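Have a look at this one before I ask anything.
One chain of protein is taken out of this complex; the other chains stay put.
Labels run A and B following the written order; every chain starts at residue 1.
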Amino acid sequence: MAEALLAIAGLSKRYGALTVTHALDLEVVAGTIHAIIGPNGAGKSSLIHQICGTVRPDEGRIRFAGVDITRMAPHRRARLGLARSFQITSVLPEFSVLENVATAVQAQGGSAFRFCRAAAGDGVANEAAAHQLDRVGLLPRAGVVAGRLSHGEKRQLELAMALAARPRLLLLDEPLAGAGPEETARLVGLLREIRRDCAMLLVEHDMQAVFALADTITVLAQGRAIASGPPDAIRADPAVRAAYLGEAH
Amino acid sequence: MTLLIVQLLNGVQLGLLLFLIAAGLTLVFGVMDFINLAHGVQYMLGAYLGVAFFGMTGSFWLALVLAAGAAGAAGLVLEWLVFRHLYGRDHLDQVLATFGVIMALNEGVRVIWGAAPLEMPMPEVLSGSFQLMPGLRYPFYRVALIVAGLGVAGGLAWAVNRTRVGMLVRAGTSNAVMVSALGVDIERLFRGVFGVGAVLAGFAGVLAAPLVAVEPAMGDNLLILAFVVIVIGGVGAIRGAFVAAVLVGLVDTVGRTLVTDAVRVALGASGAARVGPAVASMLIYLVMAAVLAVRPAGLFPAARGA
Partner (left out) sequence: MRRLVPVVLFAVLAAVPFLPLGQEANFVLLLVSRVMVFGLAALSLDLLLGVGGMVSFGHAAYLAIGAYAVAVLDANDITDVGVVLAVAMGAAGVFALATGAIALRTRGVNFIMITLAFAQMVFFAFGALSAYGGDDGYSLAARNTVLGWPLLKGRGYYWACLAVLVVAYLLCRMLAASRFGRALRAVKQNPARAAAMGFNPVALQLVAMVVGAMLCSVAGVLLANGAEFVSPAYGTWQRSGDLLIMVILGGAGSLHGAIFGSAFVLLLEEGLGRATEHWRLVFGPLLVLCVIFFRGGLAGIGGRRG
């Protein structure tokens, strides 16, 4: 079998006495959705940070698309095809919605060091941006300044920005947090549709959505993977029920 | 050799003076996330008030206590008038507003006391010197400065590490939201830290007054040196401020001589006269650059967030 798209081996991270990631192994196979669940403080966000490069692990390796990215700067990981959404929504508040996505398109297409032609006149980027906005259902709001969007709209915008990068792997940090039932249903449908284009690593508390979407689920507790497998197996796993699911109900 | 010892002592003394200023600055920044350019003005006020109170009372010691207290009071008034409107604002706003305060107070001092430098005599008890080793005398006053600086540093370290208020200050440095969530009156804590910082800077001003020219804007250069200290030591860290202050003091005195000598060896006397002083005056900034190149957050960064 070919190497997984994302392969994490022996990853560890400590803050003083607190171990947030403990000798973790994890693989994300191309074309699948891999969900990570676990109680608060299990180390999910720390893991995302280490994959993106905003936090350096103490030990272990992270390989992405065959390249060792363990010590690579965040922007270079992005250029390899690693896109993310942030747990706390993170857009460019002064730009219009369209500009946000067009900037993401331009970030992937060639050098940022072009000094002469106006960026706003880049028809190709604008068209690609409009396409992604249409996909997430935000096209009617293309001209609005992003800082004025509602919380849910910002989430959609973030997704469009991540998709505009045409990533190979999308890291989603609680994309459904704070979303109402209708919005959740729509986002779940969207994620299911996106799966055809790129793999996803999904951190989410909404168990219904996780079990509906994921091909593989890894359960984290205190920085360790206590179980990993297809949803049915996870549902049946006694250790998981004891550590997590039981506690939730 | 004897020159080197004198300079070592002078370096430590300058470092401790810097520490008195940097300590308040770094605590205020650490606890309140507030960058106060006008902190150097407190030092200047201390010196001027020291001269004024000495003129009234004729006693250095009385002047020291009164001026430090008055500088602290002036700091609290400024806090009430200006600074409290700037907590939580952009650092840029804080920089501009406190820059305006410097402008006004430097000019105010010029209006009241004139632009010409004033003098402050040493207290009589400390005006002599003693024999450090054969052929080398060292003034008592500078020794007293070193002792006072060490005393304050020790007191601060004790207060920050051992007392309840110190615990809050340390907690506030890493997480202000948490401290206010604990039900502590954060504004009172702010004012307390601010007042202590102002008193320390004023105290430093009076102590330095007999050694330097008391003139308008005398705090400006010291403020920037204090910034260098904070950047090297790590923002918010008392221990870092202490180590960095002594380091900067030593580099600026001992290092200056060493570099001038080295340039003389390398370029000969005429070349050294041209380039030496320029290189020597850049030294502390080059040390700062070197430290930051290796440790961007400074030597002892206060743990934030986590």
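Odds and ends about this structure:
Here is the rule we go by: a contact is a pair of C-beta atoms (placed from the backbone, for glycine too) under 8 Å apart; a residue touches a chain by one contact, two chains touch by 3 or more.
Computed from a prediction, not measured in an experiment: that's the story for all the values here.
Contact with the omitted chain, checked across A:Val28, A:Ile62, A:Val91 or A:Met200, is made by A:Val91. The missing chain, though absent from the display, is touched by one residue of B:Ile21, B:Met44, B:Ala71 or B:Leu86; that residue is B:Leu86. Only one of B:Met120, B:Val214, B:Val231 or B:Leu299 touches the chain withheld from this view, namely B:Val231.
Note on the undisplayed chain: of the listed residues A:Leu18, A:Val67 or A:Ala120, the one touching it is A:Ala120. The chain not displayed touches chain A at residues 52, 54, 73-76, 78-79, 83-84, 86, 90-95, 99, 103-104, 106-108, 112-120, 122, 161, 165. Within the complete assembly, residues 29, 35, 82, 85-86, 91-93, 95-97, 99-108, 110-111, 220-221, 224, 227-228, 230-231, 235, 273-274, 277-282, 285-286, 288-289, 292-293, 296-298 of chain B touch the chain that is not shown.
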